[in-house]
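All protein chains of the complex are present and in place, except for one that has been dropped.
Up next, subunit A:
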Amino acid sequence: MASPGGQGSGALSTRGGVARRMKWALELSLGNTRGRGDRQSNQGDVMYPIGYSDKPVPDTSIQETDKNLVEKRCWDVALGPLKQIPMNLFIMYMSGNTISIFPIMMVCMMAWRPIQALMSMSATFKLLENSNQQWLQGLVYSVGNLLGSALAIYKCQSMGLLPTHSSDWLAFIEPPQRVEIMGGGMVL
């Protein structure tokens, strides 16, 4: 299978050379069909040896060791969010508490990723379908994500982005109604 770079250079060479003068040309040599191949790679398949397939052929034979592998893989998926937490902690520490564009972006990412993961729980459950401990893994996965979002909330709190203080509601306090009417002044 030709590398895209090689195909590109092939195309370049034809463009500079023969093809410019003719409206169309049919070439039977291998080099030039590769040149076409960059656009329509399916056509290139014709030239491969018989029995060659581009796609890997799935191994359909199920073995006993694979069960363990699936289990391991599922645990990897379930523990993924928990593993990210130390990393997030480090990022949090590094970004500091000042409000500027990069810390804000990071906080948004940190908050958004667990929420996104929690919203696509069904897809994850489908992944974990084959496992025996599907429910435990699901629980671990959601706990990890919840921890992640809690961490994001904590970060928001420490950055002062959460309306938890009375000062955050100051703008909504209405001026008090006055009961007495008063006026007067110096004697004219």
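The working rule: contacts are C-beta pairs under 8 Å (C-beta built on N, C-alpha and C of every residue); 3 or more make two chains touch, one makes a residue touch a chain; residues count from 1.
Everything below uses one rule, namely that contacts and distances are computed from a predicted model.
According to UniProt, the chain absent from the figure is "ER membrane protein complex subunit 1", selected among "60S ribosomal protein L27", "Propionyl-CoA carboxylase beta chain, mitochondrial", "TBC1 domain family member 19" or "ER membrane protein complex subunit 1". Checked against the full complex, the candidates A:26, A:50 or A:188 give a single residue touching the omitted chain, namely A:188.
The set of subunit A residues touching the chain not shown comprises 15, 19, 23, 99, 159-163, 165-168, 170-171, 173-188.
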